[in-house]
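All protein chains but one are shown at their positions in the complex.
On to subunit A.
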Amino acid sequence: MLELWNQVPPVLQTVVYILVIIVPLLVGMAMLTYFERKVMASMQLRQGPALVGPFGLLQPFADGIKLLGKETVIPAGANRVVFVAAPMLTFFLALVAWAVIPFGEGMVLADINVGILYLFAISSLGVYGIIMAGWASNSKYAFLGGLRSAAQMVSYEVSIGLVIITVLLCVGSLNLSDVVEAQRTVWFCIPLFPMFIVFFISALAETNRAPFDLPEGESELVGGYNVEYSSMTFALFFLGEYINMILMSGMTTVLFLGGWLPPVDVAPLNWIPGPIWFVLKIIFCLFVFVWVRATLPRYRYDQLMRLGWKVFLPFSLIWVVLTAGVLVAFDWLPK
């Protein structure tokens, strides 16, 4: 079987690997919408989707087929090319980041040296899909949503960058597999606990999730940057947004929760293969995402900016200096 696989040309092998990543990802995204609705329903003493399929499991697929059947409406005043390109860009960027995520030991599509910078670069591009959609729709609500979102994402990227620097100081490499390997003794969420919290909150803001979902605040902006979108164009935004959530959970897992490593390296736990640990940790992060959404009210816009610039930025900057100082003082620097 393995010999047969080795005879397949490398380009075709890569295509197969890509499909092996993307297909479960898309199914996982569909199940995430179901998971979110079910978890929020339980938190609010409701049933949630329960009618389509057993326990309502087929609900996300029914929703997807319904969206496909709708008509794509392009507003008369819209800038057609940019209007259509924006959702494609969002979806494309959400998928392309997965190339460097290590699912297990050696299980990564592109094991590049600057993996973490690549992730950071791709996630900083996500703002373009939104700002392009807001502008091209030629609608006030969409434009306001786009501007809010752009400002928000740029602000929180700064603190995410500083958190990443702190982690890198402890690892001594920009390669994501090395980041995970460095956590064999202890996961970074324990020594760097405050940064873990800062990173998670910034991830909420970066993915425009509650309590930072101002860009689509339906109470004042109707629906934010995607008001004018319908059918498949809307579906692509929706897909991109949820895949970004999974991606941010994956980043949290790799940076702070030890990636594919089991919590402690003892017998019954290290029998479970690495990718399963990885997925379990991602599901845990996603649960927290949903939990936060069901619990907290939405932030006011100026408070959101204050939190990003006046609280997180100085705090994470101080932690970078502190971590570097401790590492140098005790001679703990890697290598």
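Definition applied: a contact is a pair of C-beta atoms (placed from the backbone, for glycine too) under 8 Å apart; a residue touches a chain by one contact, two chains touch by 3 or more; residues count from 1.
Criterion: contacts and distances are computed from a predicted model.
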| item | value |
| --- | --- |
| Protein name (UniProt record) of the chain left out of view, among "3-oxoacyl-[acyl-carrier-protein] reductase", "Sarcosine oxidase subunit alpha family protein", "NADH-quinone oxidoreductase subunit J" or "Sulfate transport system permease protein CysW" | "NADH-quinone oxidoreductase subunit J" |
| From A:Ile18, A:Leu117 or A:Val292, residue that would touch the chain that is not displayed | A:Leu117 |
| Of A:Ala94, A:Ile131 or A:Leu192, the residue in touch with the unshown chain | A:Ile131 |
| Candidate in contact with the missing chain, chosen from A:Leu57, A:Val82, A:Val222 or A:Leu327 | A:Val82 |
| Subunit A residues touching the omitted chain (full complex) | 79, 82, 112-114, 117-118, 120-121, 124-125, 127-128, 131-132, 135, 143, 147, 150, 154, 157, 174, 302, 306 |
